[in-house]
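Apart from one protein chain that is not included, each protein chain of the complex appears where it belongs.
This part shows chain A:
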Amino acid sequence: MARTSNPVKEPPAGMVEKRGRGLWFTHVLMILGVLVIFFPIWLAFVASTVPQAAITHPPMPLLPGDQFLTNYKRALFSGVNVPVATMLLNSLVMAMGIAVGKIAISILSAFAIVYFRFPGRNFFFWLIFITLMLPVEVRIVPTYQVIAGFGMLNSYSGLILPLIASATATFLFRQFFLTVPDELAEAARVDGARPMRFFVDILLPMSRTNIAALFVILFIYGWNQYLWPLLITTDPSMNTVVMGIKQMFPSGDDIADWPVIMATSILAMIPPVIVVISMQKLFIRGLVDSEK
(Lines give C-alpha, C1' and ligand atoms only; values in the text may rest on other atoms or scores of the structure.)
Protein backbone atom coordinates (compact mmCIF):
# COMPACT_ATOMS: atom_id res chain seq x y z
CA MET A 1 0.00 0.00 0.00
CA ALA A 2 1.36 3.35 -0.98
CA ARG A 3 2.09 5.88 1.70
CA THR A 4 0.65 8.77 -0.35
CA SER A 5 -2.77 7.20 -0.52
CA ASN A 6 -3.05 7.29 3.25
CA PRO A 7 -5.21 10.22 4.26
CA VAL A 8 -4.30 10.00 7.95
CA LYS A 9 -1.59 12.47 8.92
CA GLU A 10 0.55 10.04 10.90
CA PRO A 11 0.58 6.58 9.35
CA PRO A 12 0.92 3.95 12.08
CA ALA A 13 4.38 2.49 11.92
CA GLY A 14 5.10 -1.19 11.67
CA MET A 15 2.55 -3.77 10.73
CA VAL A 16 1.02 -2.11 7.70
CA GLU A 17 4.08 -0.68 5.99
CA LYS A 18 6.48 -3.04 7.71
CA ARG A 19 9.04 -0.32 8.19
CA GLY A 20 9.55 2.82 10.20
CA ARG A 21 10.74 3.71 13.65
CA GLY A 22 9.24 0.73 15.38
CA LEU A 23 11.16 -1.76 13.35
CA TRP A 24 14.56 -1.71 15.05
CA PHE A 25 12.78 -1.89 18.38
CA THR A 26 10.91 -4.96 17.16
CA HIS A 27 14.22 -6.56 16.26
CA VAL A 28 15.62 -5.74 19.68
CA LEU A 29 12.62 -7.28 21.44
CA MET A 30 12.78 -10.32 19.20
CA ILE A 31 16.47 -10.84 19.86
CA LEU A 32 15.86 -10.49 23.60
CA GLY A 33 13.08 -13.06 23.35
CA VAL A 34 15.28 -15.49 21.46
CA LEU A 35 18.10 -15.01 23.99
CA VAL A 36 15.84 -15.70 26.95
CA ILE A 37 14.33 -18.77 25.29
CA PHE A 38 17.76 -20.00 24.30
CA PHE A 39 19.54 -19.36 27.60
CA PRO A 40 18.83 -22.75 29.25
CA ILE A 41 20.30 -24.58 26.26
CA TRP A 42 23.35 -22.33 26.16
CA LEU A 43 23.95 -22.80 29.87
CA ALA A 44 23.70 -26.58 29.50
CA PHE A 45 26.23 -26.44 26.69
CA VAL A 46 28.64 -24.32 28.75
CA ALA A 47 28.27 -26.70 31.69
CA SER A 48 29.15 -29.62 29.43
CA THR A 49 32.49 -28.02 28.55
CA VAL A 50 33.84 -27.07 31.98
CA PRO A 51 35.32 -29.12 34.82
CA GLN A 52 33.09 -30.11 37.74
CA ALA A 53 34.80 -27.59 40.05
CA ALA A 54 33.69 -24.70 37.85
CA ILE A 55 30.09 -25.67 38.50
CA THR A 56 30.23 -26.63 42.16
CA HIS A 57 31.67 -23.23 43.05
CA PRO A 58 28.93 -20.90 41.83
CA PRO A 59 28.46 -18.79 39.91
CA MET A 60 29.45 -20.96 36.97
CA PRO A 61 31.05 -19.32 33.90
CA LEU A 62 28.88 -18.18 31.00
CA LEU A 63 31.40 -19.00 28.30
CA PRO A 64 32.48 -22.52 27.23
CA GLY A 65 35.53 -24.07 28.86
CA ASP A 66 38.17 -26.44 27.50
CA GLN A 67 36.82 -29.75 28.75
CA PHE A 68 34.50 -30.40 25.81
CA LEU A 69 36.24 -33.56 24.57
CA THR A 70 36.92 -34.96 28.03
CA ASN A 71 33.33 -34.56 29.22
CA TYR A 72 31.67 -35.87 26.09
CA LYS A 73 34.06 -38.81 25.89
CA ARG A 74 33.35 -39.62 29.50
CA ALA A 75 29.60 -39.37 28.93
CA LEU A 76 29.52 -41.36 25.70
CA PHE A 77 31.81 -44.20 26.70
CA SER A 78 31.41 -44.56 30.46
CA GLY A 79 28.43 -42.47 31.58
CA VAL A 80 27.23 -42.94 35.14
CA ASN A 81 25.32 -46.24 35.17
CA VAL A 82 25.73 -47.13 31.55
CA PRO A 83 27.53 -45.50 28.58
CA VAL A 84 25.41 -42.78 27.01
CA ALA A 85 26.19 -44.27 23.59
CA THR A 86 24.14 -47.33 24.60
CA MET A 87 21.23 -45.16 25.70
CA LEU A 88 21.39 -43.16 22.47
CA LEU A 89 21.21 -46.39 20.49
CA ASN A 90 18.17 -47.51 22.52
CA SER A 91 16.48 -44.16 21.92
CA LEU A 92 17.19 -44.40 18.22
CA VAL A 93 15.71 -47.89 17.96
CA MET A 94 12.68 -46.83 19.96
CA ALA A 95 12.04 -43.62 18.00
CA MET A 96 12.54 -45.31 14.63
CA GLY A 97 10.40 -48.27 15.67
CA ILE A 98 7.56 -46.03 16.76
CA ALA A 99 7.74 -43.80 13.66
CA VAL A 100 8.04 -46.62 11.14
CA GLY A 101 5.63 -48.95 12.95
CA LYS A 102 2.93 -46.38 13.39
CA ILE A 103 3.16 -45.18 9.80
CA ALA A 104 3.11 -48.75 8.45
CA ILE A 105 0.09 -50.03 10.37
CA SER A 106 -1.88 -46.84 9.91
CA ILE A 107 -1.33 -46.35 6.19
CA LEU A 108 -2.52 -49.93 5.62
CA SER A 109 -5.62 -49.58 7.74
CA ALA A 110 -6.45 -46.19 6.22
CA PHE A 111 -6.19 -47.79 2.77
CA ALA A 112 -8.59 -50.53 3.85
CA ILE A 113 -11.07 -48.10 5.36
CA VAL A 114 -11.11 -45.69 2.43
CA TYR A 115 -10.86 -48.02 -0.56
CA PHE A 116 -12.95 -51.03 0.48
CA ARG A 117 -16.44 -51.83 1.67
CA PHE A 118 -16.32 -54.78 3.99
CA PRO A 119 -18.39 -56.10 6.87
CA GLY A 120 -17.58 -54.33 10.14
CA ARG A 121 -15.87 -51.44 8.41
CA ASN A 122 -17.72 -48.76 10.33
CA PHE A 123 -17.35 -50.60 13.58
CA PHE A 124 -13.60 -50.95 13.13
CA PHE A 125 -13.36 -47.35 12.12
CA TRP A 126 -14.95 -46.23 15.38
CA LEU A 127 -12.84 -48.67 17.34
CA ILE A 128 -9.72 -47.00 15.95
CA PHE A 129 -11.28 -43.60 16.41
CA ILE A 130 -11.64 -44.16 20.14
CA THR A 131 -7.90 -44.69 20.56
CA LEU A 132 -7.32 -41.25 19.13
CA MET A 133 -6.36 -39.24 22.14
CA LEU A 134 -5.89 -41.50 25.12
CA PRO A 135 -2.23 -41.25 26.07
CA VAL A 136 -0.33 -44.16 27.54
CA GLU A 137 0.07 -42.15 30.76
CA VAL A 138 -3.54 -42.84 31.63
CA ARG A 139 -3.41 -46.61 31.41
CA ILE A 140 0.09 -47.25 32.69
CA VAL A 141 -0.57 -49.92 35.31
CA PRO A 142 -2.62 -52.33 33.18
CA THR A 143 -0.45 -51.77 30.11
CA TYR A 144 2.58 -52.51 32.24
CA GLN A 145 0.95 -55.76 33.38
CA VAL A 146 0.29 -56.75 29.75
CA ILE A 147 3.90 -56.13 28.82
CA ALA A 148 5.14 -57.98 31.88
CA GLY A 149 2.82 -60.88 31.04
CA PHE A 150 4.34 -61.15 27.57
CA GLY A 151 7.83 -61.07 29.07
CA MET A 152 8.52 -57.86 27.18
CA LEU A 153 10.03 -55.85 30.05
CA ASN A 154 13.47 -54.54 29.10
CA SER A 155 12.91 -55.18 25.42
CA TYR A 156 12.57 -53.03 22.33
CA SER A 157 9.18 -54.48 21.48
CA GLY A 158 7.97 -53.56 24.95
CA LEU A 159 9.21 -50.02 24.43
CA ILE A 160 7.66 -49.65 20.99
CA LEU A 161 4.42 -51.61 20.68
CA PRO A 162 2.19 -49.92 23.28
CA LEU A 163 3.07 -46.52 21.85
CA ILE A 164 2.05 -47.30 18.28
CA ALA A 165 -1.52 -48.03 19.32
CA SER A 166 -2.97 -44.68 18.40
CA ALA A 167 -5.14 -43.43 15.61
CA THR A 168 -3.73 -40.02 14.75
CA ALA A 169 -1.73 -41.30 11.80
CA THR A 170 -4.63 -43.40 10.53
CA PHE A 171 -6.79 -40.32 10.43
CA LEU A 172 -4.21 -38.29 8.64
CA PHE A 173 -3.85 -40.87 5.90
CA ARG A 174 -7.60 -41.29 5.68
CA GLN A 175 -8.01 -37.54 5.20
CA PHE A 176 -5.35 -37.57 2.52
CA PHE A 177 -6.70 -40.59 0.65
CA LEU A 178 -10.12 -38.98 0.51
CA THR A 179 -8.62 -36.10 -1.47
CA VAL A 180 -6.99 -38.40 -4.03
CA PRO A 181 -9.02 -38.16 -7.29
CA ASP A 182 -11.34 -41.09 -7.87
CA GLU A 183 -10.20 -41.29 -11.48
CA LEU A 184 -6.90 -42.81 -10.39
CA ALA A 185 -8.53 -45.77 -8.70
CA GLU A 186 -11.00 -45.99 -11.55
CA ALA A 187 -8.22 -46.18 -14.12
CA ALA A 188 -6.34 -48.73 -12.05
CA ARG A 189 -9.45 -50.86 -11.83
CA VAL A 190 -10.17 -50.63 -15.55
CA ASP A 191 -6.59 -51.67 -16.25
CA GLY A 192 -7.23 -54.69 -14.11
CA ALA A 193 -4.68 -53.63 -11.49
CA ARG A 194 -5.09 -55.40 -8.20
CA PRO A 195 -5.68 -53.26 -5.10
CA MET A 196 -2.18 -53.77 -3.73
CA ARG A 197 -0.66 -52.78 -7.09
CA PHE A 198 -2.65 -49.55 -6.95
CA PHE A 199 -1.52 -49.01 -3.37
CA VAL A 200 2.17 -49.57 -4.08
CA ASP A 201 2.42 -47.90 -7.49
CA ILE A 202 0.09 -44.93 -7.05
CA LEU A 203 -1.03 -44.26 -3.49
CA LEU A 204 2.32 -44.78 -1.77
CA PRO A 205 4.30 -42.44 -4.05
CA MET A 206 1.57 -39.82 -3.73
CA SER A 207 1.76 -40.01 0.08
CA ARG A 208 5.49 -39.34 0.22
CA THR A 209 5.23 -35.84 1.70
CA ASN A 210 2.62 -36.89 4.23
CA ILE A 211 4.73 -39.83 5.29
CA ALA A 212 7.80 -37.64 5.69
CA ALA A 213 5.93 -35.00 7.69
CA LEU A 214 4.45 -37.64 9.94
CA PHE A 215 7.81 -39.28 10.36
CA VAL A 216 9.32 -36.09 11.72
CA ILE A 217 6.55 -35.69 14.30
CA LEU A 218 6.55 -39.34 15.35
CA PHE A 219 10.33 -39.55 15.60
CA ILE A 220 10.36 -36.67 18.07
CA TYR A 221 7.40 -38.13 19.92
CA GLY A 222 9.18 -41.46 20.27
CA TRP A 223 12.58 -40.01 21.13
CA ASN A 224 11.14 -37.78 23.85
CA GLN A 225 9.13 -40.47 25.67
CA TYR A 226 9.79 -40.55 29.38
CA LEU A 227 7.25 -42.32 31.56
CA TRP A 228 6.95 -45.51 29.55
CA PRO A 229 10.69 -46.30 29.31
CA LEU A 230 10.99 -45.35 32.98
CA LEU A 231 8.51 -48.08 33.88
CA ILE A 232 9.59 -50.95 31.72
CA THR A 233 13.36 -50.63 31.48
CA THR A 234 14.71 -51.65 34.86
CA ASP A 235 17.94 -52.84 33.26
CA PRO A 236 20.18 -49.77 32.78
CA SER A 237 21.49 -51.12 29.47
CA MET A 238 17.96 -50.77 28.07
CA ASN A 239 17.46 -47.19 29.29
CA THR A 240 16.70 -44.55 26.71
CA VAL A 241 18.71 -41.36 26.94
CA VAL A 242 15.80 -39.05 27.82
CA MET A 243 14.81 -41.14 30.83
CA GLY A 244 18.39 -42.14 31.64
CA ILE A 245 19.48 -38.60 32.53
CA LYS A 246 17.44 -38.59 35.72
CA GLN A 247 19.01 -41.92 36.68
CA MET A 248 22.44 -40.28 36.56
CA PHE A 249 21.67 -38.16 39.61
CA PRO A 250 22.97 -39.69 42.85
CA SER A 251 20.21 -40.73 45.22
CA GLY A 252 21.77 -39.47 48.43
CA ASP A 253 23.42 -36.21 49.30
CA ASP A 254 26.33 -36.73 46.90
CA ILE A 255 27.03 -34.07 44.34
CA ALA A 256 25.88 -34.92 40.85
CA ASP A 257 28.43 -35.25 38.06
CA TRP A 258 27.11 -32.11 36.36
CA PRO A 259 29.43 -31.87 33.34
CA VAL A 260 28.59 -35.44 32.31
CA ILE A 261 24.88 -34.97 33.02
CA MET A 262 24.76 -31.76 31.00
CA ALA A 263 26.75 -33.34 28.15
CA THR A 264 24.16 -36.13 28.15
CA SER A 265 21.34 -33.57 28.06
CA ILE A 266 22.92 -31.94 25.03
CA LEU A 267 23.41 -35.32 23.35
CA ALA A 268 19.79 -36.21 24.12
CA MET A 269 18.47 -33.10 22.39
CA ILE A 270 20.71 -33.15 19.32
CA PRO A 271 18.85 -35.77 17.22
CA PRO A 272 15.36 -34.24 17.59
CA VAL A 273 16.75 -30.74 17.14
CA ILE A 274 18.52 -31.77 13.92
CA VAL A 275 15.34 -33.41 12.66
CA VAL A 276 13.26 -30.33 13.45
CA ILE A 277 15.67 -27.75 12.08
CA SER A 278 16.66 -29.61 8.92
CA MET A 279 13.11 -30.55 8.05
CA GLN A 280 11.48 -27.37 9.29
CA LYS A 281 8.91 -27.08 6.51
CA LEU A 282 7.88 -30.72 6.78
CA PHE A 283 7.85 -30.46 10.54
CA ILE A 284 5.50 -27.48 10.59
CA ARG A 285 3.27 -29.17 8.07
CA GLY A 286 3.21 -32.38 10.08
CA LEU A 287 2.47 -30.44 13.24
CA VAL A 288 -0.44 -28.59 11.75
CA ASP A 289 -1.78 -31.73 10.05
CA SER A 290 -1.54 -34.02 13.02
CA GLU A 291 -3.34 -31.60 15.32
CA LYS A 292 -6.21 -31.01 12.94
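As a working rule, a contact is a pair of C-beta atoms (placed from the backbone, for glycine too) under 8 Å apart; a residue touches a chain by one contact, two chains touch by 3 or more; residues count from 1.
Everything below uses one rule, namely that contacts and distances are computed from a predicted model.
This figure omits one chain of the complex; the name its UniProt record holds, of "ABC transporter domain-containing protein", "ATP-binding cassette domain-containing protein", "succinate dehydrogenase" or "sn-glycerol-3-phosphate transport system permease protein UgpA", is "sn-glycerol-3-phosphate transport system permease protein UgpA". Looking at A:Gly22, A:Pro83 or A:Pro236, the residue that reaches the missing chain in the full complex is A:Gly22. Taking the whole complex into account, chain A touches the unshown chain at residues 1, 6-8, 11-16, 18, 22-23, 26-27, 29-30, 33-34, 37-38, 40-41, 43-44, 47, 55-56, 58-60, 104-106, 108-109, 111-121, 124, 127-128, 131-135, 137-146, 161-162, 164-167, 170, 177-178, 182, 185-186, 189, 195-196, 198, 220, 223-227, 230-231, 242-243, 245-246, 255, 258, 261-262, 265, 268-269, 272-273, 275-277, 280, 283-284, 287-288, 291-292.
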